[in-house]
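One structure coming up, written as structure tokens, with questions to follow.
A single protein chain has been omitted; all remaining protein chains appear in their positions.
Take a look at chain A:
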Amino acid sequence: MAEELVLDTAIRDWVLIPLSVVMVLIGVLRHFVAKLMRSNQTLDAKIVKEGQVIVRARNLRAGANFIPLKSFRARKVYYNNEENGLLHVPKGQAQNPQAQMFSDPNMAMDMMKKNLSMIIPQTLTFAWVNFFFSGFVAAKIPFPLTQRFRSMLQNGIDLSTVDVSYVSSRSWYFLNLFGLRGLFSLILGEENATDDAQRMMQMGGFGFDPSKSLSAEKDGLDIVQHEWALPKFEKRAENVLRKLVG
């Protein structure tokens, strides 16, 4: 299509700019609402302890060669014995994380709050945009694009003859929804609640199972060979002193 569409400046003033401004304001509002609803996370002593055990066991694995064999063995037994070792997870006690999630109402509540603060404003704004601004060609991007981008940029307009570089109002809404993250991190600080990608990551890592990392650490500790490093140090100390004296 060679001929240019002329976009009314009223569209710019009444669709393009208000839409962007509203999106920014909603983002800011969402940030503060999320901040308000965030419950104080109380840590469970057991979880803290498990984390610390893992750190300590890792230290033991890394520094095993720096302590005498006797001390190393004592510690290894302390961590790994089958009765009450710190890293030993009794069979059957390893909870299914999914079940754990639902057994803890706080956790479910938290998730619900997060989702609420995300989904409700999104549906509302989408409905609002659909109602008031559907069907506008709101903007034109200054470079040509291939047909593949049509569904991304001209959502809501079912005309195959319009050039792809024209953006419909609904698509403008989507572009704003996903593209404003950089702006939010500027005005709300790095750790803002609207960071959707990060939230997705959190959801992925939700099923984190401490018992798994405990047993992994246990296996790691089992195969550590104790090779005492200190006898070597005597030689090295001699060399150091010889250099110092000589």
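Heads up, the rule we're going with is that a residue touches a chain if its C-beta (ideal position, glycine included) is under 8 Å from a C-beta of that chain, and two chains touch if they have at least 3 such contacts; residues count from 1.
Methods note: contacts and distances are computed from a predicted model.
Enquirer: Unshown chain, UniProt name, "ER membrane protein complex subunit 2", "Cytoplasmic tRNA 2-thiolation protein 2", "Geranylgeranyl transferase type-2 subunit alpha" or "serine C-palmitoyltransferase"?
Expert: "ER membrane protein complex subunit 2"
Enquirer: Identify the residue among A:71, A:106, A:123 or A:151 that touches the chain left out of the display.
Expert: Only one listed residue reaches the unshown chain, and that is A:71.
Enquirer: Where the complex has a chain not shown, which of A:6, A:36 or A:245 is the residue touching it?
Expert: A:245
Enquirer: Write the list of chain A residues that the hidden chain touches.
Expert: Residues touching the hidden chain, for chain A, are 42-43, 45, 48-49, 52-53, 55-56, 59-60, 62-64, 66-68, 71, 230-231, 233-234, 236-238, 240-245.
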